[in-house]
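There's a structure below that I have some questions on.
The other protein chains are all here in position, but one chain of the complex has been omitted.
Our next item is subunit A:
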Amino acid sequence: MYVAVKGGERAIDNAHRLLDHARRGDPAVPEITPAQIDEQLALAVDRVMAEGSLYDRDLAALAIKQSRGDLIEAIFLVRAFRTTLPRFGASEPVDSGAMRIERRVSATYKDLPGGQVLGPTFDYTHRLVDFALAAGVSPPEPATAGQGEAIDAPHVTGLLDDEGLIEVNPGAQADHPVGDLTREPLEFPAGRDLRLQNLARGDEGFLLALGYSTQRGFGRTHPFVGEIRFGEVEVAFTPEELGFPVSLGRVALTECEMVTQFAGTAEVAPQFTRGYGLVFGQSERKAMSMALVDRALRTREFGEDVVAPAQDEEFVLSHSDNVQATGFVEHLKLPHYVDFQAELGLVRQLRREHAERAAAKASDAAAHREAAE
């Protein structure tokens, strides 16, 4: 148990001044700006927005600067900031089918409407450190093709839908308000809406490990990447005073549709099932992991046994949030002096009793030996 302590104010102030100094680093090296972080460490900004659960590039970039590049600390800052703002309402659901495609690949179909568009990807790079970057070279102009026609790319799973080969996505239920775990504490069993919200803001490393575990056999789902797409979608919001939806602008999202193993019943013929991932910014690793874990968590829905960690809803959803996790793990370093004193007293008492029992046993044995002699 943590018990409040007093004192140490000057040391704390000085520690924070030292932190500010350490953050700045060598003054001979130019100071980095949030704009530079936004433009040149864009994927770190994406991760902080996704797990901070707040789409705001400028804020995430500033948080990364403040946290010295500790992304979980930056996520913590973003989460704290959002609690200071009022909420105007909820957007209309975004239409990912109308996304302005920057990247779109499918592992299930070679030729598909809209094509396979690689976009800006690390895939197929050789993972060799590029020392030219250290020298600061300007990259060549990107290649272009066509006249900038819009890339019309309907969802790949629509191809399977047409034949009834894949389950139909669940439609909206009029009497079911959309669950929001920032307003109501999570209860189990949780609906898929709450699970997806939890996973969307969950720790990338945690979801990656869980997704990986399903591939290695701990809750296998035989996944294929039906499609991954990255690009911008329009956000529409209906202000009460206007009564019609207005566009707030565009946000960049990564979406993953995983096509997973069959399910069927006496009534319904076997069909592929689905796992879904949708993440702020460009993060395929996170979107794919989310889709794997989403599917694993649908175990009960398909009458499968819960035999692996990734299928255990309470385990997954209770441990996915890295701000909660870091808070509880890191609180251990705060003063626990009173608590520890109690433990010290207890262990001393136990040791004393242990020694007394040992001494009594030894004198009993000695008395027994004497009697025998």
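Methods note: a contact is a pair of C-beta atoms (placed from the backbone, for glycine too) under 8 Å apart; a residue touches a chain by one contact, two chains touch by 3 or more; residues count from 1.
Here is the rule we use: contacts and distances are computed from a predicted model.
According to its UniProt record, the chain left out of view corresponds to "Phosphonate metabolism protein PhnG" among "Sugar ABC transporter permease", "Phosphonate metabolism protein PhnG", "Response regulatory domain-containing protein" or "Cytochrome c7-like domain-containing protein". The hidden chain makes contact, of the residues A:92, A:187 or A:314, with A:92.
Interface note for the absent chain: among A:204, A:255 or A:284, the touching residue is A:255.
Between the chain not shown and the residues A:65, A:100 or A:285, the one that touches is A:100.
For the options A:125, A:147 or A:265, the residue in contact with the chain missing from this view is A:147.
One chain is missing from the display, and on subunit A it is touched by residues 49-50, 53-56, 58-59, 82, 85-94, 96-97, 100-103, 110-111, 115-119, 142-151, 155, 157, 169-173, 176, 178-182, 192-194, 196-197, 200-201, 234-235, 237, 239, 241-242, 244-251, 253, 255, 257, 274, 276, 278, 280.
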